[in-house]
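Only one protein chain is missing; all other protein chains are in place.
Chain naming follows the written order as A, B, C, D and E, and within any one chain the residues start at number 1.
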Amino acid sequence: MATISLQNYTLVITGAPYSSQAPQTALSFAKAAIAAGHTVDRVFLYGEGVHLASSLSAPPSDEHHWADQWSRFLSDNAISGVACIASALRRGLVNDSEQKRYELPANNIREPFIIAGLGEWVEGSMTSSRVLYFHGGD
Amino acid sequence: MATISLQNYTLVITGAPYSSQAPQTALSFAKAAIAAGHTVDRVFLYGEGVHLASSLSAPPSDEHHWADQWSRFLSDNAISGVACIASALRRGLVNDSEQKRYELPANNIREPFIIAGLGEWVEGSMTSSRVLYFHGGD
Amino acid sequence: MTEIDTLHILNKAPEHPRSAECLRAIEPGDVLLLIESAVLTLATCSDLQAGITIYALAPDVLARGIAHSTAEASLVDFAAMVELTVQAQKVISW
Amino acid sequence: MTEIDTLHILNKAPEHPRSAECLRAIEPGDVLLLIESAVLTLATCSDLQAGITIYALAPDVLARGIAHSTAEASLVDFAAMVELTVQAQKVISW
Amino acid sequence: MGTLMVIDQPPYGTWAGREALDMAFSLAAFDQPVALLFTGAGVNWLRKSQETTGIGQKSVEKNLSAALIFGVEALYADATACARYGLVPDNMVTGVAMAENSAEVIRQHSHIAFAG
Partner (left out) sequence: MGTLMVIDQPPYGTWAGREALDMAFSLAAFDQPVALLFTGAGVNWLRKSQETTGIGQKSVEKNLSAALIFGVEALYADATACARYGLVPDNMVTGVAMAENSAEVIRQHSHIAFAG
């Protein structure tokens, strides 16, 4: 075994669950990184990836529930999960305060995901030792 | 001018707004079809297309609001808009009764869209004189 | 417009594998309508075979700034797109 | 594992234009990791140049039923994928 | 005649093929004529021995093997795409008809729908 180099990761997910494999690949990667002693600083959802933060996803009971599995993983490991606000608002993902601001009938962000700007991604690019992207497949 | 042949259309949209052009192309097509005297029997949202039925989409004020424009067009012309239930539930689009059934915190289907099964598409294939698909671009 | 056997509606950029599949499937008597990213096919010069009837959706051509590269195609509006779907025996959305 | 210049992570099927771009960009000292639909590249026989170090994510290979066609690549699990990203100076997700 | 669902997207990495299968089964359930054509990377749906536990998705291999039983009229596979991916009858689900010319299969159906 060589000397152990511990990394801290920012993971960016741009593919949606039930359209791409990105959320499931990223989750398996994140679990393996934590298991090896590395740190995941932050998971940033961008573009289609924001759908992973939906509190209303209800897949059939014999399929994996990626939003639920991701949110439990984030909570269990105290990892910040951020959906890009510009991507999210266009695509119908809103939190309580955006619901009020735009006078929408509901909100649908699953805890512990939050909504924030691209500055969170910029900070990840500046401070994490590794930034990895998980894109859609088409 | 040749003899006028009036058609009745089922339009199937499989591309999401703010990811593909499918909803905007389909809307311009539907308006032109109505203007020419044809009938649109039904608009069926499938796959990624179900996001067009979201009541929570809030694009910037200087961009088109495709979900709002589509729902007004459907209401004004008394056209049935149906989001496939299997596609919708996975992707976090639910109505009041699905919210109760799956004990979800909210519902987010924009009127007049409804949620129903693939049988609506099958019926369209059987009864409309033209079935047109509007897919995503990637 | 005369009657059309199959109207092929293509919305994919030339790089998309479905674009080549579509162009291969066109037969005499068919018509090709380019919409969305597929109008970029007109800017490549080389991807379109001679002898097929080609239309392109004008709003999509204008959006891509390629109105000067459309000699191979007739530009149509949405009203004409509707009429093409009426005239066609069969419509395939690629 | 020794140090890697650039780790190229490819998740696109061989038909996707980004697949060819990725394969063209690989240099000596780089490593290619095939994940998701990109593992199908191993089943095509012809798309991969000789002389590059190739890994493929085992769960994706098994899902596609192509475990018998992977002579060109070493199968890895997610723990090894993490280790590859640690060893690499730079990671590109195509 | 009838509907042809065309699947040209690879398995598991995108959802479009899976949802196109649902469309085909739905037509069959309503006794409507329907066939499937696999082409491009989509032919990989037809490979035997898909073990999907590790990626957390259900395999569609059983559904495809049962397609003819459930009323799908034919499973066509584009011969060129199969050759490209090393697919031969021995390593494919049973009941697949090789199509030397998929454009011809498309011409034989009155209603064509692609997977997304």
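The working rule: a residue touches a chain if its C-beta (ideal position, glycine included) is under 8 Å from a C-beta of that chain, and two chains touch if they have at least 3 such contacts.
These figures come from a predicted structure and were not determined experimentally.
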item	value
Displayed partners of the chain not shown (whole complex)	A, B, C, D
Residues in chain B touching the chain absent from view	18-21, 24-25, 62-64, 136-138
Absent-chain interface as seen on chain D, which is shown	6, 17-18, 21, 24-25, 27, 90, 92-94
Residues from chain A at the interface with the omitted partner, ascending	12, 14-15, 46-48, 86-87, 117-119, 121-122, 125-126, 131, 133, 135-136
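Heads up, the rule we're going with is that only the chains that are shown with their structure count from here on.
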item	value
Given chain C and chain D, the chains that contact each of them	E
For chain E, the least number of touch steps when starting out from chain B	1
Most heavily contacting chain pair (counted by C-beta pairs in contact)	A-B
Most distant chain from chain A, judged by the mean position of its C-alpha atoms	C
Separation of mean Cα positions, chain C and chain B [Å, integer]	24
Distance between the centres, which are taken as Cα means, of chain E and chain C, whole angstrom	27
Numbers and ranges of chain E residues touching at least 2 other chains	9-10, 12-16, 40-41, 55, 57, 111, 114
Contacts with 2+ other chains: residues of chain C	16-17, 93-94
